[in-house]
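The other protein chains are all here in position, but one chain of the complex has been omitted.
Going by the order they are written in, the chains are A and B; count residues from 1 in each one.
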Amino acid sequence: MPHTPDTADSTALHEEVRTTTCYMCACRCGIKVHLKNGEVRFIEGNADHPLNQGVLCAKGSSGIMKQYSPGRLTKPLRRKQGADRGTGEFEEISWEETFAILEERLAKIRSTDPKKFALFTGRDQMQALTGLFARQFGTPNYAAHGGFCSVNMAAGLIYTIGGSFWEFGGPDLDRAKLFVMLGTAEDHHSNPMKMALSKFKRNGGRFISVNPVRTGYSAIADEWIPIKPGTDGALLLALVHEIIKQGLYDRDFLVKYSNAAELVNQDPRSPEYGMFVRFEVPPEEGCFDPQNKLWWDREMDRPVSTMTLGVDPRLLGEFTLPDGTRVKTAFELLKDRVAEYTPEWAAGITGIPVETIKRLAHEMGVTARDQKIELPIAWTDVWENEHQTVTGNPVAFHAMRGLAAHSNGFHTIRTLGILMSLLGTIDRPGGFRHKAPFPRPIPPCPKTPKSPDDVQPDTPLNGMPLGWPADPDDLFVDDEGKPVRIDKAFSWEYPLSVHGLMHNVITNAWRGDPYKIDTLLIFMANMAWNSTMNAEQVRKMLNDKEEDGSYKIPFIAVCDAFQSEMVAFADLVLPDTTYLERHDVMSMLDRPISEFDGPVDSVRIPVVPPTGECKPFQEVLIELGTRLRLPAFVDKAGQRKYRDYPDFIVNFETAPNSGMGFLAGWRGKGGEKSMKGEPNPNQWQMYEKNNCVFQYHLPKSYQYMRNWNQGYLQWAQAHGMTRHAEPINIHIYSEVLQKFRLAAQGKGQGRQPPEHLRKRVETYFDPLPFYFEPLEASLTDKHKYPLSAVTQRPMAMYHSWDSQNAWLRQIHTYNHLYVNPKTASAQGIVDDDWIWVESQWGKVRCMARLSEAVEPGTVWTWNAVGKASGAWNLAPEANESKLGFLLNHVISEELPPNPAGAHVSNSDPVTGQAAWYDVRVRIYKAGADEPHETSPQFETMKPAPGTGLRRPWLNYVAGKFTRGGK
Amino acid sequence: MTQLALVIDLNVCVGCHACVTSCKQWNTSGEAGPLFDDNPYGKDPTGTFFNRVQTYEVGEFPCTETLHFPKSCLHCEDAPCVPVCPTGASYKRAEDGIVLVNYDKCIGCKYCSWACPYGAREFDEKQKVMKKCTLCVDRIYDQSIPEDRRKPACVISCPTSARLFGDVHDPESEVSIAIREGGGYQLMPEWGTKPANHYLPRRKTKIRIHEDELVRADNPLRKEDIRKEKSTDITLDDWLM
Partner (left out) sequence: MNPAFSVIFLTTLIGVGQGLFLALFSSQTYSIVNVLPPQPGSYYALGGAIALTFLVGGLVASFFHLGHPERAWRAATQWRTSWLSREVIALPLVMGLVFVYAAVNWLGLDADLFGWGLHGQIPLIVGTLGAAATLGLFLCTSMIYGAIKFLQEWASPLTVVNFFLMGSASGFAFAAAYAAFMAPGVVEFYAGWAITLTVAAFASRAASLLRNARIKRIASIQTAIGVRHSKVQQRSMGFMGGSYNTRDYFHGKSLAFLKSVKWIFLVLVFPVPVLLLWLGLTLGNPVVYVVAFAVQYVGLLFERWFFFAQANHPQNLYYQVVG
């Protein structure tokens, strides 16, 4: 046995094992934390956890170094009087003072103009609570990371199939035979995806990856299809073209479960132009599709109402209704639409050979058709038809930000949804599967307020801060069509910005467009660095002053666990706990960790005590809510309702006696109920006893076809997951989009866009998907900036927050720009050369690394490895700041001035999704006399008071950590 | 005779580095620890790791394969690092073939690492002794660990289960079967070190589509061919009796 005197007595130390949930990333794997004398000895994956089944990723295995990092904040801090923001000059204050400052400030705002308080949060998992707080406060200015992250994925698919990739659904790789992954590096479904991929490959499945870069998951693909960034829409449309042309679509599925066979009004003079023809007006409007549309009966050659028993409608064709109205089936319109989108056309745009595109379509279509899965599971659809089996077509897809983070992403992703539907793979074995609480109606029911009057002093917001517009009347604008929200979400500029536009908050607040705010509270987002576009300028805006010397953004509070770049710009710093130190819930009200076979939610339970004066942000919110007497947090007498966060979680109900709260497991007095039930005082203990996770297995007959599964929908309704047990038909053709288009065309009674946005809305609100060049590219001199620049997540780093981690930063200490050798040699660039990457917005100097695994028109780098000097309590000369770089400096948060305006966000015009990957650059060698250091550089941040000692070396042994370093 | 080893399936390894850091955390507080980290928050941070994941590119664009390649001590059957050790600190266990270093005997002469062609040994700059993968000898026999978890830390953490662990001398073991059936191979066999660890190569799945599969009688397009207008041209029917 190897033996070292240092640990000879280790067995004498007390060891215990506690269960909780990892939060080294948003994936939320179950972990078992081994402690030795109270220090973390080993973190292992919990084998009894449904999500990770015992495995743990590189980040999860480095939790120890997060817990004991010297970058941690441990004291509430206030910016020193007179010190500039960004310099990181702080003084320690007490929590009492901290609360007093916040209380005074927020109370004043709330009683005057609540929207002057903005709360924006990053990659957190408590949007149910933060959203509740904002709503109760009465401010519309709330959102989380979705807008700069992947809202296109959510919106594009939810507006099409009622569910989505991301945390809401995924590929059923257990049964798929062909798996096509587009634009995914390392998703939130980190470990589960890896587990599934390897199982899939070992079972002989075929894995194709479409990505300009071949790393990570793509590395083990059977085929890599390099694509030019931003052109997946073209590829997918060509696939749809070829599949329709060859008749490789699942006709039966489309007819029954989508609006493909429904008849669309084709009379351009009609106010109903482009809308489905309806035979009656529903008596009551709900957020579901009433079954009042028409098919064309093949046999009788006349219109019939949809789902008429025994009728086989035409899927293709143009017809004339008895009243003379010309109509086409939605599928006919789709066929017309894709007629020009031939593989030959797409080849020119995507850089993928014609034969490859055709073969891809054929592989998908033939596999879907010929390798049908049939499971002996009887189920009943919403139309009361009994089915003896569940069938499926084993072609699965997955896609993430490679599609989403482009300004044409919404339509690209909608095309993907349509392609998946054509292949008949929605919520069926071997295809795409939903995860509770999805599927939801198209669009889901929640809506934001609709007018500025919905924001009133001392009053909760009249509606949700984020919602799902179904038509122009759902927008959150004033009478002139101007935005009510600081980020301009739900305005005519980005009507379906269902996750907000966090990436424009600082710029808008700084400019005072649409108005000035008073207090910005940032939780868990590094908006002065990696989650902001145009980082260099945004840092200036954060520190910019009015002529009278006051700050343009008067007050900034930041809740963070580490000394991030953002912390330096705070006036008030709230030190958060780590995931090992706090209670947390991964709630059904937010984005739970549900599995295909049913809802799953989970919790964190502290395994070590908080460090220093760290306080969970949850506790901060509850304390603040109580002090501000927000109705949800106080009783009728205005007295404190919840002792603390755990108490809140147990006892809060979405409505009085609704039986619904943050946690779905072990409800009811004795924990005998799930999903719904009275509060259970012992709920936390029951989670703790059960691996901190609650899993509900739906009966097999409820596990598939959930958009149309009567049993499931009724169950979901009974358990409060959906309002209506109505079918959720796939929107091959999107009436929602057409309604906005009609408004832009001046048709209809409702709201209409301001003049300068009419063209924009009309163009991008196309009820059928179409391809357009990413907006920035279309406004850029592409000869000058010939290359696309994108980033990828490294598997062993989570955004910016792992550079303080002594182990992980040894893996990714700095980053290179990866360039195809052909592209490099054209510029005379060789490995490790210092080069400039320049866009029309700015430039960064960095090191080049030649790679055969990148498409020649693309350059890429790892995301968020570069750091500002001194941030994260790294030494000023740390490689992250001297050799590492951030691509964000060359990405703009706004587009060049264009007809839609001078300050339009660099985002998808439908959803407001940040178009990170649209940027166009050129590269060239840095001068021989230039320093071998990345540019730009920023003034070194000082270690904040309360951060730890930056040890010169470590010799970590749990139970004795004090021996490490001086 | 037992020879414990790892078999690493390059066909599914996605290069996630989980095996790297789980190894680090297990071993730094284990019998082999502490594993030194130098300059952990400064310039050029460096430390003792028993396992590294490297990346290689094979071929030229667009026919590029990206290969993730984890490597720790291969527990060679004919381990050249053992006989050269002047102190006997390096040894290969008879009972299970694990190659270990006894830190108490090691004088830190580094000679064993010179004799390892695989770069699998790492000198601990703090303890001044040679270290290397122990195959988690302090886990795999620990009766207090549930049996199915009584495997190396890197193995239980690997999200793709690319790391198999077992006795390569037992022909019926999972690892032996994997080597046999998956084309398992050794690194640099030319040195005659007979590494116990094996690697499984990439495998490709292809789909073959036949022309006629695109036509097929049940093609749904046939349901949609809307009847054409009747032709008035003369046909054979007008002539034949």
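Quick notes
Everything that follows uses one rule, which is that a residue touches a chain if its C-beta (ideal position, glycine included) is under 8 Å from a C-beta of that chain, and two chains touch if they have at least 3 such contacts.
Being a predicted model, the structure only gives us computed values, none of them experimental.
Of the chains displayed, those contacted by the omitted chain across the entire assembly are A, B.
Contact with the chain not shown here comes from a single listed residue; of B:122, B:138, B:167 or B:224, that residue is B:122. Against the chain not shown here, chain B presents residues 17, 20, 39, 43-49, 52-60, 66-67, 69, 71, 80, 82-89, 105-111, 113-119, 121-123, 125, 127-129, 185-191, 199, 201. One chain of the complex is left out; on chain A, the residues touching it are 810-814, 816, 831, 849, 851-853, 879.
The rule is short, and it goes like this: only the chains that are shown with their structure count from here on.
Against chain A, the residues of chain B that register as touching in their complex are 9, 11-18, 20-22, 24-26, 28-47, 49, 55, 57, 59-62, 64-68, 100-104, 126-127, 131, 134, 137-138, 146, 148-149, 153, 156-162, 202-207, 209, 213-214, 216, 219-224, 226. On the side of chain A, the complex with chain B involves touching residues 1-7, 10, 36, 41-45, 47, 52, 54-62, 64, 70-71, 178, 190-191, 194-195, 197-198, 201-202, 204-207, 214-220, 222, 224, 226, 246-249, 251, 298, 312, 314-317, 359, 362-363, 365-367, 370, 795-796, 804, 806-811, 813, 820-822, 851-856, 873-875, 877-879, 882, 950-959, 964.
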